[in-house]
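As you look at this complex, bear in mind that one protein chain is not there, while each of the others sits in place.
== subunit A ==
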């Protein structure tokens, strides 16, 4: 009898808590803009995911604390742990979309691919900042997906362009060997079509070294192959535990580190530090600020980290991946602000947010106003181009920290854009009936 009473009491308490929680959510949704953050602080990819999650959270939280949100409306933030797992990512999406979600940042190409068909149906845009499906840059086919500031194909073209510069011109790539080591998942396979096209065009040999998720920390075979094949350059598309292991293995086989270049996701401070002294000279692409010398980051420290409103360790502010997370949230925040201006509404919907992102114009003046002058290259989204193919730079590890090692390098837009459009058309055909764009263009 006692146990029945306990169960009844427990159920009542649970229901009470549940309803009050629901009531709070609804109440908040009416006077707040709800931004779910799909993050991963656990699992094999936590090494990279934690910094990104902290950066994303802290910038938006800072806007709440310092400015009272955006346009006088607070942001309601909710993190959902995906573990970089596509199934869990979709579960997070389904669990949060009904709460008035404005935008999703999957932080996984696998999850992004799952959400792309859902975005137009649920009218909630997907922002895959510098990752995801490259073809989604074609806004006429993918009005609900944004991959500003660059696609992986843009990135791959920049790497080859940079290598060409080192060799005295792209024509000198003829006969060279370029190795490509990548996480054998949707993410790592994404740039291969473009790299193959570039190999054909410029006459270099592309050597591929896939690393399975289960082999991330066991790459000796891949690097023995590298040692035997003796590529002139190595390019890496790694994530999570794959990055530090690859850098350690490269040091181990004495690969010249100045000829080893990672994508912007293989640019973490911990990744390079793992290689110790031997990692000096390792390079990676980047499109977000290096270091913590920015007024907006000072505000994050003051209003969020020092105030105990974040799990961020103050020393990690300014790290490459932390800053990347901040830039992601800058784009979210500017999308919301633009949407508010366009619609005249304070509390916006996913449809408004789509318009805001499509009209995004983060110019130098605005970056300065945000306290982020020089933090990123000015970026602009148009209805046709949701990535923008913005310039990126190369940074180099000096044994202790990253230093900018090149100026801004433009992607090979003339080559990439037609391929992106062809790939978008192919995607629409394969997923027929893919809806024709009916969404209005705010520009």
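One rule holds in what follows: contacts are C-beta pairs under 8 Å (C-beta built on N, C-alpha and C of every residue); 3 or more make two chains touch, one makes a residue touch a chain; residues count from 1.
In the analysis below, contacts and distances are computed from a predicted model.
Comparing "ABC transporter", "LIV-I protein H", "Biotin carboxyl carrier protein of acetyl-CoA carboxylase" or "Fe-S cluster assembly ATPase SufC" against the UniProt entry of the hidden chain yields the protein name "LIV-I protein H".
When the missing chain is restored to the complex, the residue among A:61, A:88, A:248 or A:354 that touches it is A:248. Checked against the hidden chain, the listed residues A:87, A:221, A:361 or A:431 yield one contact partner: A:221. Contact with the undisplayed chain is limited, among A:162, A:209, A:260 or A:282, to A:209. Counting over the whole complex, subunit A has residues 41-47, 49-50, 184, 208-218, 220-222, 224-225, 227-228, 240-241, 244-245, 248, 252-254, 270, 273-274 touching the chain that is not drawn.
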